[in-house]
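With one protein chain withheld, the remaining protein chains of the complex are depicted in position.
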Amino acid sequence: MAITRDEVAYLAKLARIALSDAELDHLAPQLDQIITAVAQVQEVAAAGIPPTSHATGLTNVFRGDEPVPCLGPEAALAAAPAVEQQRFKVPRILGED
Amino acid sequence: MTVSYEEALQRYEPVFGLETHVELGTRTKLFCGCPTAFGAEPNSQVCPVCLGLPGSLPAVNRMAVEYTIRIGLALNCTIARWCRFARKNYFYPDMPKNFQISQYDEPLCTDGWLDVVAGGTTVRVGIERVHLEEDTGKSLHVGGATGRIHGAEYSLIDYNRAGIPLVEIVTKPVPGTGFLAPGVARAYVTELRDLLRSLGVSDVRMEEGSLRCDVNTSLSARGSGAWGTRTETKNVNSLRSVERAVRSEIERQAAVLDAGGRVVQETRHFHEDTGVTTGGRSKEEAQDYRYFPEPDLVPLAPPPEWVEKIRAALPELPAARRARLQAEWSLSDLEFEALRNAGAVDAVEQTVRAGASPADARKWWLGELARRANDAGVEVVSLPITPADVARVAELVAAGTLSDRLAREVIDGVLDGEGPPDQVVAARGLAVLSDEGALAAAVDEAIAANPDAAAKVRDGKVAAAGPLVGAVMRATRGRADAARVRDLILQRLTGA
Partner (left out) sequence: MELTRLTAAQLSAALAAGEVSAAEVTRAHLDRIAATDAKVHAFLHVAADAALAAAASIDQRRASGERLGPLAGVPVAVKDVFTTAGMPTTCGSRILDGWHPPYDATVTARLKRAGAVILGKTNMDEFAMGSSTENSAFGPSRNPWDLDRVPGGSSGGSAAAVAAYQAPLAVGTDTGGSIRQPAAVCGIVGTKPTYGGSSRYGVVAFASSLDTPGPFGRTVLDAALLHEAMSGHDPMDSTSIDAPVPPVVAAARAADVSGMRIGVVAELSGEGYQPGVTSRFAEAVELLESLGAKVTEVSCPHFRYALPAYYLIAPSECSSNLARFDAMRYGLRVGDDGTRDAEQVMALTREAGFGAEVKRRIILGTYALSSGYYDAYYGKAQQVRTLIIRDFEAAFGQVDALVSPATPTTAFGIGERADDPMAMYAADLCTIPSDLAGNAAISVPCGLAPEDGLPVGLQVMAPALADDRLYRVAAAAEAALTERWGQPLLRQARGLDA
């Protein structure tokens, strides 16, 4: 097996997706199949081949340090599910500061 | 069971390291043109990019890169010929994209050093790396007792700070400082802060969060050669806290080890009020940030000419400046360190520039003013007196208008808000009495009023002139120059 149901469950947690058991049952074998297929890339002898992260070959693209108009709080918060004191209101956050 | 600091150091060697985050003082954010001004209304300095709205893309602020190179050069680092930004992936509501654009295995600057003086020794702190990344938003935790995250009911997020350029400076581990460790850590942060300030890249205010430190501490048993497990301490918000945090961690870890326990690799929180750290998130299971090169940004390849231009434009760095001033002022190492410890180097320099001699400037700042600052419980530079004022007072003394004693009164007046020195002198009538006639009259009066003392002086007991001088000083309300008065009395009575 390229990937187990438990591993899929762990990855879903990492990705913050609350998969149901039924979904896990359905997705895990599919992912197993896909991972087996994509693992083909390992067949390629690529010793000494540099990886390509950017196809354009561009470097050093910059902008100047000039301020531009902002959205404004109203537009920024317009789509927010909840707002209080002109801030995005979110459910309590566990964990460290 | 607690262990004292001294005991801890008998058995263990401390090793510490520091991770410092510096908010750059660019006008705009790292990846967008939103302003970076501190204190704006919540969510008033945001745009699709720093809010991470779907479809938005980052664009790199050249000035932020320049500032980072400037910092790297000042820290004697190698500047990368080619490097990339990377995504650090984790979920947290103060991070709009749930990834932070940072740098991972290709930092812009590497392998430098910063010399630091503490306890009379110079320690070369190695710099592992300097890299550029974006800051997160700020959360207000509502509903809990302390305003901290624990027990909060919900949180409110302001993204004004999200996207502000941060430079992360990581030291190499610093071993071998022994009992000086806390002091060296503090001295490092102080020196770094002064360096950054001199470079003009940040206002480096720890209290405003533009300079943030995390301290790593570990202990190894003396003579074992093996390094211990290190903890990371956060919430270290002042220079004093840096020192206290290192010290308290040394004591705590020593106690754990002495009891046969194991130091847990974790992130701890420093408490200003108690001076100790408490445990928090365990770092045993290190987070997998799934770093990969940022696809929305192209690599950085600073052209050598640009780097050299930045290097050529570096200002005089604090260490070089201090060496120069020490030589100019002809001070010994100890004397200069005293000035540094009093935080008075800048003040003395400015006072000298305003016309005083180095000796005078030093005398006043380290003497009277340091004493007054100490009494008031403040830093000497926050006294309400300017270097120009001090230079003026020194000038008046040199000119004979003020005696040392009167000068101290003038200083009092300035500190009490009565105005600049000349105004105080006039208002309080403190100028040295230079009118020879009036002086002579006062001398004669004192002689007449103290015939016994006068007789003794005539007989050659010069010491008896003391009370006569005192009488004249009282009569002139201290405005006479005591030495001159004494001369006059002796002249009158002995013809000498």
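Lettered A and B in written order, each chain numbered from 1.
Definition applied: a contact is a pair of C-beta atoms (placed from the backbone, for glycine too) under 8 Å apart; a residue touches a chain by one contact, two chains touch by 3 or more.
Computed from a prediction, not measured in an experiment: that's the story for all the values here.
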Residue of B:P96, B:G183 or B:P421 touching the missing chain in the full complex: B:P96
Listed residues B:A8, B:A80, B:L195 or B:V298, member touching the removed chain: B:V298
Missing-partner contacts on chain A, residue numbers: 3, 7-8, 11-20, 23, 26-27, 30-31, 33-35, 37-44, 46, 49-56, 58, 61, 63, 71, 75-76, 78-82, 88, 90-94
Contact footprint on chain B, counting only the chain that is left out: 48, 51-60, 87, 89, 91, 93, 96-99, 155, 157, 288, 290-292, 295-298
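Heads up, the rule we're going with is that only the chains that are shown with their structure count from here on.
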List of chain B residues in touch with chain A within their complex: 26-28, 32-35, 41-48, 51, 59-65, 82, 84, 91-93, 139-143, 148-149, 152-159, 234-235, 267, 269, 280-281, 288, 292-293, 295, 297-303
Interfacial residue positions of chain A with respect to chain B in the complex: 14, 16, 53-54, 56, 58-68, 70-73, 76-77, 84-97
